[in-house]
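Missing here is one protein chain; the remaining ones are kept as they sit in the complex.
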Amino acid sequence: MKTSFESDYNNGAHPEVICHLLETNGKQSQSYGFDEWSEQARQKIRTACQCPEADIFFLVGGTQANATVIDAMLQTYEGVLAVETGHINVHESGAVEASGHKVITLPSHDGKMEANDLEARLKAFHADPTLEHMVIPGMVYITFPTELGSVYSAAEIDHIYNVCRRYELKLFIDGARLGYGLASSECDFDLPWLARHCDVFYIGGTKVGALCGEAVVFPTGNAPRHFMNIVKRHGALLAKSRLAGVQFDALFTDGLYFSIAKQAIDKAMQMRSLFQEAGIPLRPSSTNQQFVELTNAQMKHILRDVLFETWALIDEERTLCRFVTSWATTDRDLNALKEALRTIKK
Amino acid sequence: MKTSFESDYNNGAHPEVICHLLETNGKQSQSYGFDEWSEQARQKIRTACQCPEADIFFLVGGTQANATVIDAMLQTYEGVLAVETGHINVHESGAVEASGHKVITLPSHDGKMEANDLEARLKAFHADPTLEHMVIPGMVYITFPTELGSVYSAAEIDHIYNVCRRYELKLFIDGARLGYGLASSECDFDLPWLARHCDVFYIGGTKVGALCGEAVVFPTGNAPRHFMNIVKRHGALLAKSRLAGVQFDALFTDGLYFSIAKQAIDKAMQMRSLFQEAGIPLRPSSTNQQFVELTNAQMKHILRDVLFETWALIDEERTLCRFVTSWATTDRDLNALKEALRTIKK
Amino acid sequence: MKTSFESDYNNGAHPEVICHLLETNGKQSQSYGFDEWSEQARQKIRTACQCPEADIFFLVGGTQANATVIDAMLQTYEGVLAVETGHINVHESGAVEASGHKVITLPSHDGKMEANDLEARLKAFHADPTLEHMVIPGMVYITFPTELGSVYSAAEIDHIYNVCRRYELKLFIDGARLGYGLASSECDFDLPWLARHCDVFYIGGTKVGALCGEAVVFPTGNAPRHFMNIVKRHGALLAKSRLAGVQFDALFTDGLYFSIAKQAIDKAMQMRSLFQEAGIPLRPSSTNQQFVELTNAQMKHILRDVLFETWALIDEERTLCRFVTSWATTDRDLNALKEALRTIKK
Partner (left out) sequence: MKTSFESDYNNGAHPEVICHLLETNGKQSQSYGFDEWSEQARQKIRTACQCPEADIFFLVGGTQANATVIDAMLQTYEGVLAVETGHINVHESGAVEASGHKVITLPSHDGKMEANDLEARLKAFHADPTLEHMVIPGMVYITFPTELGSVYSAAEIDHIYNVCRRYELKLFIDGARLGYGLASSECDFDLPWLARHCDVFYIGGTKVGALCGEAVVFPTGNAPRHFMNIVKRHGALLAKSRLAGVQFDALFTDGLYFSIAKQAIDKAMQMRSLFQEAGIPLRPSSTNQQFVELTNAQMKHILRDVLFETWALIDEERTLCRFVTSWATTDRDLNALKEALRTIKK
């Protein structure tokens, strides 16, 4: 079987996660979020976030979490601001619009939103005499790390959050790959800081060692009224909620979530070196996703032994390709890549 | 810990299901439904249904499956007909209305729809000169077995399906507990027959031995165009689709799905005998849900050792209570109930 | 041309209304609700309602007003309670569900909701442990007069409104035919009383002398935030808002709205006498809609000269038929009916 760097969701669960599922399987429990492991996991996440009052809900996947949270926190007539490359704008089959909310786009700066763009847009909106004919901005959505592997600095998020508060917008941080962002060498804040600088965020499990599951955190206990009802209405309420609860219980025991992310980042940095040694251009990225410019010949050659995703055509000769690491990435995988790259050079 | 008959979703997965998750965990796979186990499970389900052309999709839960299928098969302006006690009408937090479709209700006959009611309603609708001011019926939704534990006969479903075809409505069968219906002694048809007598149905996994997962089956390959896109739009597409695929692969190997259901039914029938011996009135039910009339004193007494759900108040003295069996119900559980009932009688 | 009692919307506008449109036509004005006539009409309606703080918006039609108001006043996940015969449940093509809200039905008592039914339902809801799996009731919708021509007493509305306040639900009164209800001999309250006993209502123009237009009144200035934006989002904002403003300005000058209704009621009562004299059974109704039981032979005979609507089949021999008066009903129309009835008797 070929080595695959296609994604961080084409492996099973981290061994400790799957083992916890196994060892708890025989025990009876409550359902719909009231099982004991969900309760424990909530408590551990509150501790990790230093948010003793946080409301925490476990949803199954990222698109579902985004659509549910956005629908819950917006008024019917409000829209959500995101950069053009934002996941909700591009890769969720219109799940946000499906509940009636417009995604209002701002320019993407390497996947990130700039607070100045945001402020200019809000200023123009409020100065516009036709504003009641426009979609009212109600929330800002950013991803951390971004879809392009970039990470915000504390100053950047702080700036965005300040604008949000000034204009009375909610700030929502999509953390589908949160662990990788926090483990990045560029990241100058930690989880408790993040939890203090937004209105809601989620801790992605699916891409960081779980089989499924995203932990939505309302840091100050600020979950919208009847949020559980809204989750159910979105088809996002697990009957056997233990499935998510047990996994997050494992992930937040002894810092597993963070060590999984750390290890994947280490592998990603080793991978960067391999490409650099091979003289292959890389986009800057300090997270587990690496974007590499390959010629058609290089692509063909590498694909013999190593799988990856094509991301975007650069020109007729070159393609931007994505190589992703995860908890499952091994030294053997990196060696396979190294070998593939070595034979290119000749 | 007390014995619980509260539901068929407060245990983990059947051992063979959880083991299959464990044994496949180390293997890499495709995602979003293209993993090898999903493919295998589809093939096994096609065989079990004798539907070689069936389109099969794995969703996470029942409400999600209902909302997604109904939205996908209806035109925007169409509604879905269900009995008043139907799950989509009562216990899904308005998930069907959330995508704009009205649930049009018919009387419930012990949880079942009667074809004559349906036909009368459709006849009246088509005779009504104001029909363009009304919601156009586009689909019939029934549950098998019903929320009240009753099961349709082949003749009853056949009659409903005939009416549907005559009026060009789709028939959708919610099989959240499908296994228990098929294993019921009252059931006079099998899975292949069912698959030939509706337009779409699903095989519930969550309540029949899995941790999560419902297999939506379009028997003749009649999935709506872009159904995968619609699944994604509903937040119902698993990135690590192996989670559902592996479980259904286990459930449809060596008839596990059917033996799980059979065993739970056997336990439920033993439970019936216990109540009957104790002189406690039971509603008729040949499935894994038993509805029992208890006095307040009886409830209080039994709850000391055995947990169950209250279903509906009958009068000030008596409550209808639900006792449910599953793959996890043991002889010991039944003995605990027996003991609790024995001590009542004195 | 045959005399028609088919509806109160198959004539043009009352002469004073159309004249006011003509005489104001040459004058320039603001748009989108800010024209001078809309402002004047608002002021006159505030006076008529004795609600100096009322927020008033002019929408085009009844279904539109219902869908917009309900969507504006409910949270996303809330539903609206109505009787089974309620217009929103039957004759609006699912416009309420189109914005995601379930219509939760209660029994109809000759078109009216009973406060006791309402209270029982709310009590049961709040006692239900599965309430987060159900649609949360957020509003009560009643029609005054009802679709069946009946009128609530002050005591009945007061009772309903008390239940609403106790359970924190909004009360919305659909007044598509409000004038006829207030002019009914059975009505024991006036417009200011009504305005004090609900959260929002509308004064129907289309069926009471205008070409189009419904005045939505939030009696205490309690319009939801950005209601104008919501109106626009529902496609209900008139660019040339003068069209509605001028008409309501006319209707609320010198009590025209009330005299139109009064006159139609007088004609309806004369019509009742004609049927009674002819020995034809009538349902009780003190409003401008009269429901008459006709045999097939009678229907055929009357239809030669006089048009009306069939409402419902009673049995194979008899049909319930609707005869409606309006500002345009003349003595000549009544004479035509009288003549038709006279010749039946022979």
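Residue numbering begins at 1 within each chain, and the chains themselves are lettered A, B and C in the order written.
In this text, contacts are C-beta pairs under 8 Å (C-beta built on N, C-alpha and C of every residue); 3 or more make two chains touch, one makes a residue touch a chain.
Treat the numbers as computed from the prediction; the structure is a model and nothing was measured.
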item	value
Residue, one of C:93, C:108, C:184 or C:288, that touches the chain absent here	C:93
Chain not shown: contacting residue from C:242, C:267 or C:338	C:242
Residue, one of A:2, A:133 or A:342, that touches the chain absent here	A:133
Of B:165, B:226 or B:300, the residue in touch with the unshown chain	B:226
Contacting the left-out chain in the complete assembly, out of C:24, C:40, C:75 or C:270	C:24
Residues belonging to chain A that touch the chain removed from view	77, 79, 90-94, 97-103, 105, 129-130, 132-135, 310
Residues of chain B in contact with the chain not shown	71-72, 75-77, 99-100, 132-133, 136, 225-226, 228-230, 232-233
Touching residues (missing chain, whole complex) on chain C	1, 4, 7, 9-13, 15, 18, 21-22, 24-31, 60-68, 92-95, 98-99, 206-207, 211-212, 229-230, 232-240, 242-243, 328
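The criterion applied here is as follows: only the chains that are shown with their structure count from here on.
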item	value
Distance from chain B to chain A - Cα centre to Cα centre, in angstrom	33
Residues of chain C whose C-beta touches two or more other chains	77, 99-100, 132-133
